[in-house]
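Below is one structure; the comments refer to it alone.
One protein chain omitted, others in place.
So, chain A:
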Amino acid sequence: MLSVKENLIVDFSADLLKKFAEVVSRYPEGKQKSALLPLLHLVQEEYGWLSVDAMDKVALFLNIQPIEVYEVATFYTMFLLQPQGKYLLEICRTGPCCLVGAERIMQHIENKLGVKEGEVTPDGLFSWRGVECLAACGFGPVLQIGPAYTFYENLTEESVDKLINELKEKAKTEA
């Protein structure tokens, strides 16, 4: 359960609302609901996840019912309905990547971070989960990190360690 403090009350910035308006202009008059997925991506990019409050505001903006937003946000796996670590490592767990060691890499990430799939490390920096085929099967094992969805291909235990250390350093300089 989320505490009240975590369930942040969202006030969209003028900048974000400007982006919303540009997206809506891509569709015919009256078809603004088409903007829903792109808008949810923008909100998630800004806040790291989708709070109920944020989804309600998106509904208001698009002039649709909140339930129309919830049913979409829960259908698509990319939308995060709970806060995650600062870096969410999403590793492909599908067949072709498993032929080249994805399961081993997932086990390694679990050991290295010391948290189970879906959990956040105590310092709040990392969480991880398995995702389905990322259309990079020839370069597996692969993982991605949002919100830019940067790809890391041909993973080995060493390259994963290196990546995690780099992210820790990066977080320090940003703190």
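The working rule: a contact is a pair of C-beta atoms (placed from the backbone, for glycine too) under 8 Å apart; a residue touches a chain by one contact, two chains touch by 3 or more; residues count from 1.
Please note the rule applied: contacts and distances are computed from a predicted model.
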Chain not displayed: protein name in its UniProt record ("3-isopropylmalate dehydratase large subunit", "NADH-quinone oxidoreductase subunit F", "Xanthine dehydrogenase family protein subunit M" or "Electron transfer flavoprotein subunit beta"): "NADH-quinone oxidoreductase subunit F"
In the whole complex, not just what's shown, which of A:Y47, A:F79, A:W128 or A:Y152 touches the removed chain? A:F79
Considering the complete complex, of A:L16, A:A136 or A:L155, the missing chain is touched by A:A136
I need the residue numbers on chain A that touch the omitted chain, in ascending order. 26, 28, 31, 33-38, 40-41, 62, 64, 68, 71-72, 75-79, 93-96, 98-100, 131-140, 144, 146-151
